[in-house]
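In this view, the complex is presented without one of its protein chains, the others remaining in place.
All chains are identified by letter, namely A and B, in their written order; residue positions are counted from 1 within each chain.
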Amino acid sequence: MRWIRRNLVVIAGLLTLAYMILPNLVVMAFSFNRPKGRFNYSWQEFSLDAWKDPCGVADMCESLSLSLQLAAWATLGAVVLGTMIAFALVRYRFRARGAINSLIFLPMAMPEVVMAASLLTLFLNMGIELGFWTVLIAHIMFCLSFVVTAVKARVMSMDPRLEEAARDLYAGPTQTFLRVTLPIAAPGIAAGALLAFALSFDDFIITNFNAGSTVTFPMFVWGSAQRGTPVQINVIGTAMFVLAVLVVVAGQMITNRRKKTATA
Amino acid sequence: MTDKTAHTGKNTGGGDVRLTGISKSYGSFTAVHPLDLTVPQGSFFALLGASGCGKTTTLRMIAGLEDPTTGTVFLGDKDVTDLPPYKRPVNTVFQSYALFPHMDISENIAFGLRRRGIKSVKKQVDDMLELVQLGDKARHKPHQLSGGQQQRVAVARALINHPQVLLLDEPLGALDLKLRRQMQLELKRIQTEVGITFVHVTHDQEEAMTMADQVAVMNGGRVEQLGAPADLYENPQTTFVANFLGTSNLIEAEVVETGADVIVTAGGGKLRVPGDRCTSAVRQGGKVLVGVRPEKISLTHADDAGSIADGRNRVTGRIADSSFIGVSTQYVVNSPAGAELQVYEQNIERDTRLVPGAEVVLHWNPAHTFGLDAAQDIDAGVETVEDAG
Partner (left out) sequence: MSTSTLTKEDAAPVEEPVLRKPSARKRLVPYWLLLPGIIWLVVFFALPMIYQASTSVQTGSLEKGFEVTWHFQTYWDAFQEYWPQFIRSLLYAGTATLLCLLLGYPLAYLIAFKAGRWRNLLLVLVIAPFFTSFLIRTLAWKTILADDSVVVEALNALHFLDVTSWLGWTEGDRVLATPMAVVCGLTYNFLPFMILPLYTSLERIDGRLHEAAQDLYASPATTFRKVTFPLSMPGVVSGTLLTFIPASGDYVNAELLGSTDTKMVGNVIQSQFLRVLDYPTAAALSFILMAIVLGMVTVYIRRAGTEDLV
């Protein structure tokens, strides 16, 4: 009993972690299922069918590739625009700072469905045809604020004297930016980019409102929840999960090794 | 003092740094009031002052990192006021060094050369690493180096460019006392070796006096006084300089007689001040601040007052406190002329009667007395508790 009391935090924390991981394990397990009906919700028997033919469902891999492209472009757009804003906010003094800060904060403080509906109103009123471009516009819009926040945090902790030192050492504005500012701000920009990619790739609500007949991967999953869930969805979900964990672990190992060789 | 310009073999002011009417304001706040200053080529020049006195701003205007509100910066005969920092033959050693964290030491040092399009930098970088004794650290990242080593990298990174002027912004501020003393000598050695003009910003008066040929004492955005360290110490022109450089006993006194020697009264006693050591015009009945450095004063027990030679300035008082610090003993004496007068006595023959409570006579050669304008804050520049460094 005393042991439980002393380790209460650890036990509670691990239970929460289990709660968070459980669905992923279920997704993984059911990627090896052979469901009886159209829905893959209850366990029948082990099978590798879905893994052998991941693109065997009509339109799924197309939607996946569309989502990946969309996320890549949205990330690029949001990172470029967001980084510029972040630098302006930290490094310069200008008018209307308060208004601009609120304009950046508000998209994060707004229920997604509100933004989704209002953007659709705009497109309908303007007579703009819904599709890839409207989704891209929307994704850049809601990713922008998150990129600004991530980059801003990094730029704020950056010593402005580093850039002064570069300028003092004969680096013009371009050289200073490329050789000093950008490399040092890179972790913040990378964090912003990662976040933007994840947000865009996984977005459903805003996309659902503004996609028209374009189908992204989350929309495909949503549709299949109505019509019938192919096992391949679980295959994709599991593969992304495993891939992500592997990338993180590999990255961790590389930095660890670098640290070791550097101190040796 | 010998003329430093002889050192570099040049006798013209061709490489001097000249600031004319230079000032800097941020909105309504004036960081630097219009000032004129010439730093002779090849000299080691210190800008000394407490934080916020405008010394760093002045330095940054020379570097080009700050645009002056008014005035002109000359390097030699060339007006560089409108040149951006990367076009000025001036380099800076920054406070806390500003080494590029994503580059190793040799990349840091080579940075300036590479930006000027020089391809083969290896030899020069190696030489520079040698000069600062960091040959084995070339591939280390800045964060793997100690404070003193980082400081030397910062110096090397600037010096490799052979600037006309090297600017040092509190370069030793982040180091501990012992290392700081060591680096002071090291910097002085490097300066003598390369013969480049050094402009050094510091708040540490000892550092300025040890290293510099010329010191400009700044206060509130103005240069209070300019001169060689010994000159500043012996002949302070203001209470700020008197208190900021070392310690001074300042006594408020009334003038009773003017002439070659000015006679004043303070706390009932008469004191003599050489007329030419008074900074302001004195008139009979006027006030003057009489100053004397603690180490110039001798301390004699009141019982032996008769043995004091005639013609010396005398103040009687009572010892309030004494502390033994090895080479000397420091006394605090309260007297009718002034409270808490400081006296430093060499520990040669210690008089055992000189303990707190003892009646004593303070006496010194009148030639060591200086007179300051009484219309100033008597405590200006007094060191406060937080910076004993």
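Assume contacts are C-beta pairs under 8 Å (C-beta built on N, C-alpha and C of every residue); 3 or more make two chains touch, one makes a residue touch a chain.
Note that the structure is a prediction, hence the values are computed from the model and not measured.
J.: Among A:Gln175, A:Ser200 or A:Thr229, which one touches the chain that has been omitted from the display?
T.: Of the listed residues, the one touching the omitted chain is A:Thr229.
J.: Per the definition of touch given earlier, which of A:Asp49, A:Glu62, A:Glu129 or A:Asp202 contacts the omitted chain?
T.: Considering all chains, including the one not shown, the answer is A:Asp202.
J.: Which of these, A:Leu76, A:Met110 or A:Met158, touches the one chain of the complex that we don't see?
T.: In the complete complex, the chain left out is touched by residue A:Met110.
J.: List the chain A residues touching the unshown chain?
T.: 8-10, 12-17, 19-24, 26-27, 30, 41-42, 80-82, 84-85, 87-88, 91-94, 100-101, 103-115, 117-122, 124-125, 137-138, 140-141, 144-145, 148-149, 152, 198, 201-202, 204-205, 208-209, 217-218, 221-222, 225, 229, 233-234, 236-238, 240-241, 243-245, 248-249, 252
Keep this in mind: only the chains that are shown with their structure count from here on.
J.: From the C-alpha centre of chain A to that of chain B, how far is it in Å?
T.: Taking the mean C-alpha position of each chain, the two centres sit 56 Å apart.
J.: For the complex, give me every residue of chain A touching chain B.
T.: Residues in contact with chain B: 159, 161-162, 164-172, 175-176, 179-180, 183-184, 262-263.
J.: Going by the contact rule at the top, pick out the chain B residues touching chain A in the complex.
T.: Contacts found on chain B: 63-65, 84-87, 90-92, 94-96, 98-102, 111-112, 115-116, 140-141, 144, 157-158, 161.
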